[in-house]
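Notes to accompany the following structure.
Only one protein chain is missing; all other protein chains are in place.
For subunit A:
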């Protein structure tokens, strides 16, 4: 049994849905960022990223496959010659969705979907920083329980000693009485 596509169904028929998604992809590659509803943005992201992956391969077969979705040859040319080289080092995650809140009129949740233009270096810094923080946290945790256990042992030992000291004292008191 075929697995249904994730996300909302768009339009009134499968053909209308394909047309909506193709138009959205064309506009995204033409303008770099588009404002649409969250549901459409979430459906568009996997399609657009697959088209960019094809554009990165760049041969005539992949170009014809992209042309079956994006019908505008000038947009496909722009995608293959200008957009794809900027993603040469990026292993996926070419688009970004930012939520904008409900639209006035029908309160539909809106979003901006855009092609990621930032360089990859910023992301690498972001990855290394949490790793260092996690290591520091692990070290802190290993030290902290050791200190706590030592602190717990010390009072217990003191209590035990005091109890032992108290019992003989009482016993001696009784013998004296």
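Keep in mind that, in the parts below, a residue touches a chain if its C-beta (ideal position, glycine included) is under 8 Å from a C-beta of that chain, and two chains touch if they have at least 3 such contacts; residues count from 1.
In the analysis below, contacts and distances are computed from a predicted model.
This complex has a chain not shown, and the name its UniProt record holds, of "Large ribosomal subunit protein bL32", "Phosphoribosylformylglycinamidine synthase subunit PurL", "cytochrome-c oxidase" or "Electron transfer flavoprotein subunit beta", is "Large ribosomal subunit protein bL32". Only one residue from A:9, A:31, A:64 or A:99 touches the chain missing from this view: A:99. Listed here are the subunit A residues that touch the chain not shown: 35, 98-101, 112.
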